[in-house]
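Omission of a single protein chain aside, the complex is shown with its protein chains in their original locations.
Right, subunit A next:
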Amino acid sequence: MSKYTEDDLKIELETKEYEYGFYTNIESETFPIGLNEEIVRAISLKKEEPEWMTEWRIDAFRAWKEMIEPEWANVRYEKPDFQAISYYSAPKQVDPNKTLDDVDPELLEMYKKLGISVDEQKMMNNVAMDIVVDSVSVATTFKKTLGEKGIIFCPISEAIKEHPELVKKYLGTVVPQKDNFYAALNSAVFSDGSFCYIPKGVRCPMELSTYFRINQAGTGQFERTLVIADEGSYVSYLEGCTAPSRDENQLHAAVVELIALDDAEIKYSTVQNWFPGNKEGKGGVYNFVTKRGLCETNAKISWTQVETGSAVTWKYPSCVLKGDNSVGEFYSIAVTNNYQQADTGTKMIHLGKNTKSTIISKGISAGKSQNSYRGLVQISPRAENARNFSQCDSLLMGNNCGAHTFPYIESKNPSAKIEHEATTSKIGEDQVFYCNQRGIPTEKAIALIVNGFSKDVLNKLPMEFAVEAQKLLEISLEGSVG
């Protein structure tokens, strides 16, 4: 029997195609490339939006034109040509009355490849799926069950038409149009996304789930998500991403806004697996996302993310702890391999009294990748007795990758208690040999060690996501020990 070495493993990994790298040929209606006011108006018209929405977009577009792309992140990439992107693409013949049964067979096939076949979805008795394929939601389930509780869970384009008062009241209140370059771009051109409203005192009976997917070549995707948890309500929201493999870089600039009113709680979990580019660092998704939540009195927001994909990630899910006694949490696993670059972390803005935040960040770097944690803990002058605990751990595999930590702390109140812990470790040959000696092959040993390292965060994910996330960690790091 010949010896199976790490080198063999590396070759196997390199030749392994991106698991979800396939392309479905759905006839699409795509706008000409480029961006100007006409295109913004055309998107709005296409979505049959009311006048106020069109104006809101135009405002954002005008602001965006004056803004410059941020360069402070610890990432290097070729800037996208924003005039070379088509800003709208929708699968044809969308009929709002369509049920899951008469969805385009090719789409159904695509779901199957993704492991989220419609049949399976129907059987998943506790998860309502709102699937965004190329900007337009094509299938929404469990609407009825949710409707009985007064919960609204629908594409945001539908919410703009059906629930304008809610959208008008909250859209852009946490992430203003002019917040940053990508948020402004998103505000101008967002094509679709999800909207969720949980009424007062209602506990959402199921995990709400959305699968996003980039499909059409050369089209950016700009989702907009708005989740509102009214007083005393609770919701757990899951977001999962996979993308097909492409040669040219694809831009993904989403905005997620969460609003937790008094005594409400929102759990927002993400598994992100966009195409990371090939082993030479060619291709892959640019993931420039703005996610922020607002907590009113006694409210709580938890962000949990497992980031394994994308060529470049720029993402800081944050909490504005406005109300007294509000709580913000951020649990993150970020994996980078080959030439991936991630600059991710969180901002915890303590405004109210007795506000509390927890940050647990686990960064895993392999190959020639760069993985940065960037976080801000800000305590305002009137935030009496604010508390923060931060823990940032980095795990390195091999000698060619990098792990960086940029923690910023700004405290303007002497009663604040802020703790920060950080560790950096390397997977040791001795650990791998120990596992080998017990009969565990190297690849499995690494998965085991990485899962152990990430356990504190994996435990925060809902069950069905935790399993998927563990698999993703394994796939992302196969053969990367050095």
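One rule holds for everything that comes next: a residue touches a chain if its C-beta (ideal position, glycine included) is under 8 Å from a C-beta of that chain, and two chains touch if they have at least 3 such contacts; residues count from 1.
We adopt the following convention: contacts and distances are computed from a predicted model.
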Protein that the absent chain corresponds to, by UniProt name, given "Abc transporter, atp-binding protein", "Fe-S cluster assembly ATPase SufC", "Tyrosinase" or "Sulfite reductase [NADPH] hemoprotein beta-component": "Fe-S cluster assembly ATPase SufC"
Residue touching the undisplayed chain, where the options are A:70, A:147, A:381 or A:441: A:441
Positions on subunit A contacted by the hidden chain, ascending: 1-4, 428-431, 433-442, 444, 448-449, 451-456
